[in-house]
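Only one protein chain is missing from this complex, and each of the others stays in its spot.
Going in written order, the chains are labelled A and B, and every chain counts its residues from 1.
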Amino acid sequence: MPLRPVHMLALAPLLWAPSVAPTALAQKKPVAAPPRWAEFQAQADGLLEPVAAAWHKDGLLVVAESFGSRLAWLRPDGTLEKRTELRDEDGGLVWPHGVECLPDGSVLVVDQARALVQRLALDGTLTTFGARVLIEPQGVCAAQGRVYVADSGHGRVLSFADDGSHPRTYGSAGRGKGLFVEPVDVAVDEAGRVWVVDAGAPKVACFAADGELLLEIEGHGPHEGLFARPSAVEVALGHVWVCDRDNHRVQCFTTNGELVHAHGVHALLPHEGKGRLHYPAGLAIAPGAARAALVEPAEDRVQFFGGNHDEPDPLLNLERDTAAHVEGGIAAGRQTLVALEPSGPDARLYDLRDKEPIEITRFLVRGTKHGGASAPVAVALAPDASLAYIADPLLSRVTAVLVERDLAAPLKQDPFLPRLARLVDLAALQTVAGIPAAPRPQAIAWSEGELWVADRRSGRAWVLDQKLELLREWQPKGPRWIDPTAIAVEGDRVWVVDRKARAVRVHAKADGAVLHELVAAPGAGGATRLLAPHGLAPSGDGGAWIADEATGRLARVDAALQVVEVLGGRGMGRVQFEKPQGLCVSQDGDLWVVERGNHRVQRLAGDGAYKDVFGARLWCLPARQAPVDQPLDGGKE
Amino acid sequence: MALAAALVVLQSVAVDPAPRVEAFQLDERMRAAIGRLQRERDPAPDPTNRHELDPRAARIGQRLFHDARLSANGSVSCASCHDPAQGFTTKDALAKGIGATTRNAPTLLDASRRRWFGWGGRNDTLWSQAIVPLLAPHEMGSSAEALARVLDSDASLREAWREVHGDEPVGGDALLAQAGKSLAAYQRQLATGPSAFDRWAAALRAGDANEVARYPIEAARGAALFFGKANCRSCHAGAEFTDEEFHDLGLPPVKGAKRDEGRREGLRQLLADRFRADSPHSDARDGERARELAHLSPMDEDWGRFKTPSLRNATRTAPYMHTGQFATLRDVVRFYSTLDQAAARGHHGETVLQPLNLSEAEIDDLVAFLGTLEGELPPEHLLRAP
Partner (left out) sequence: MSWRALCLVFLTVAGLAPVACRAPEGRPAHEVAPRPAEPVAARGEERARPPVEVAPARLAPEGLQSVATNLGTFRVHHRSEPATIERGKPFRLQAWITREGSREVVPWAGLSVDADMPEHLHGMNRVPKVSRQADGSFLVEGMLFHMPGRWDLYFDVHEAAIVERAQVALELW
């Protein structure tokens, strides 16, 4: 089916003017040794979740700050030149993601809140395109008169000619050659070949301009040439650079797919930078490839690197890592806590009989096989801690794992405890017309024998029974969910956090009507302080705790979403939170807070007083592990 | 009591100034476990090579094995890297053919007992493996045409060849397959005999206390570690002391070493190999080995996995690991003890290896145990050119 021309205001003169015959360019010889950019030059700190960057024609780096709903214009020495607030035509907050600079000086920004691309002209004129065509767009680039958008929701890259006509697609959703699980960024080389990075597969794919698949570089793992959630791609000097986020490095390939080098030293200390990397997610190579900027959302910073052709053996840059990192969901049940580490992926189960949690077992392996996971982001636990439920948006799957145990038995590690009970393929359950792509279950809650699963794609919830049989579908009223990161059901009310809408809502369980809403408004910091709400846990008194990733605060709200109390703020101390995400309240009334930024879990009393912490990084000791059974002891002397 | 001592090894140490008696008891389960390790008398037959047991083919194989004319520059034979005088390997960390290679040469002793061939398992039969170094540019750099020229120029070899391979079409891949099968027939004869460990295990089975007592006490202590606390048997399993599969140890990176994907690359090569067990050159195209290929599928986790070598005759095959980076068995054991400098495996990975934190005495015992896995060498006439 041909793509209808999109609504786009005269983009033609604004995009790449020169049109060079691709074949002529293809014959250009690549530079023999592409730069490693190992020479640290500068860093810019204090950004608000920077996610992508592009070099502007005036030599500044334009950085999209998603929590801040703004662009930061940085000089190459890391200092700030200016900021541009990002608003839609109605003054609403944009959730910026990909960013690209055009030769005329205007800037393209992907707005994930409304799934479209904004163009900001230098004179402040705002135009948009791609509305109602894209689902969850991520990276964007412009080349040779066309705009390319990683349309991750459709599992493809979409390109438009400079007048919005002649749409073209590269790839489609699925697993396998030429198919994408989660295409997140795109770059176009001088020969017009389209390079796409798929964080979910993971892989890098190269297409000819006409859409023919030419090459794929694929594989998950820590070794050179493999990827762990690669998140950005750039081409320059006849080479392809891939930002390999969870391996904390950048890899350079020839256009034939051969690895040239893998470079990056993993930061281990708190906020360690100056050349050390921590989850680099965005990459921007300056014209001529003289320097590169790496964007690190986890550290709220951008680092600038200069070229260096003469580097030591990259193998020697490898460092021993400590452990995986808690992120996303957390759930508590009887004497039991389960925390997730999506980058592993991993789920860890702790016993809560003592003052501190004791790790008993871990489960989930990477992959599509049963019991595997691609992106486990949410977890629910049956109140008796017999079953843990994991929601995996990339596999469109909810998995139920039996973790029932004798709560009085002596503590010991038990790798055999978790047993896969069931899983449900939500794509096969999907019966509602008009939902254009595979479900993305990403928040999950247990309530009175029912499991509520919020789907980002369809903007509604499945209600399942304990065995994952579908009971009914639940459609909320009010604004369509964009990014539901938390759901909770209490009595006749359903709480939902919609992160990229920057909103928390309370719905009536019966008919989905919005009873209360708390939403960030432009310029309104104030008492609500909700810039990027993520986690939510009912506090047991009719209200709830809400975690705000952007401000590092916890807000306690009452049943009408009025803020009663605000705790914390950013930092590494007690009752300080860096990018708090998942929240849960255990049966003793304690509040558990997952901090993505600090790789740790804090335990607070019901009144917000600090109690305990555990984590997986050098600055935060892991939870104690239960003892291991000894193997055969062999003999005696 | 279940763990009651079932066996006591007693040994007087006469040279001590103050003579003492060391006693070491293996618990019952350990004794049973070790007693169970009984080697198959002969390697399993390889139906993909119908010449495997033909002594005439073996004779041809032995000639080819020692024939440097097979290499591109006439300087290298199979025996150059698989030197019979050095346990069918060499002391070089990385094998040297007509050029430099990137891996240590594995021993050929007992090679016919293996399931996969090459560190990455790029071959599924011994005969197809034998073709690889012939053609590899840095090893022998030869070709079917060069092999045909050698045959043309050597009447006695040609006649012997005709006797075995008859009027089979000769040339190209068919000729290479014939050469590989002849070489494999020779290599099948490179079997080692019983070791001190085998005699001990047999004595444990039979309850022969005298024979049991002959086994060195430090080796017995090493065995208790090997099968117990150190859990070496987890990969070096069974009577062959290998699980015949592939693992990533996170070995310390070797400076300057070429990136080596191990099994990941090996499996890709195997699946693309034109001499694999179900190929037209195989003599059992639909046999068990051929059917097994259908169950192999490249996995990302295979990156950096290398074949678990058998520990039999390890004392003869220094240096160790696929890059030859450890000079002695003691170095190898020490690595497992500390995992010092082990490469990062990202946030996750196989979790089999944990530092064993062995004492120096325990390392000594393990090395002593490994020494008892040295079997009798094949007859002398197989250790040289015919």
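One rule holds in what follows: a contact is a pair of C-beta atoms (placed from the backbone, for glycine too) under 8 Å apart; a residue touches a chain by one contact, two chains touch by 3 or more.
All values derive from a computational prediction rather than experimental measurement.
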Task: Full-complex contact with the absent chain, from B:Asp152, B:Glu288 or B:Glu376 - done: B:Glu288
TODO: Can you work out which residue in B:Arg103, B:His165 or B:Arg233 touches the chain that's missing from view?
DONE: B:Arg233
Task: Sole residue of A:Thr169, A:Gln335, A:Gln587 or A:Gln625 that reaches the chain not shown, by the stated touch rule - done: A:Thr169
Open item on the list: Using the touch definition from the top, which of A:Ala375, A:Ala421 or A:Val566 touches the missing chain?
Closed with: A:Ala421
Task: Selected residue (touches chain absent from view) among A:Ile217, A:Val302 or A:Leu395 - done: A:Leu395
Task: Contacts of chain B with the absent chain, listed as residue ranges - done: 33, 36, 233-235, 237-238, 243-246, 288, 291-292, 294-297, 299, 301, 348-352
Task: In chain A, positions touching the absent partner - done: 1, 3-4, 132-133, 154-156, 158, 167, 169, 172-176, 179, 181, 365, 368-371, 395-397, 402, 415-416, 418-438, 467-470
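Note that only the chains that are shown with their structure count from here on.
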- [ ] Just give me the whole-number Å value for how far the CA centre of chain A lies from that of chain B.
- [x] 46
Task: For the chain A and chain B complex, residues of the former touching the latter - done: 219-226, 228, 246-247, 259, 266, 313, 315-316, 318-321, 323-325, 341, 343-344, 346, 366, 630-637
Task: List of chain B residues in touch with chain A within their complex - done: 5, 22-27, 29-30, 33, 220-221, 224-225, 227-229, 231, 253-257, 259, 261, 264, 300-301, 303-304, 342-349
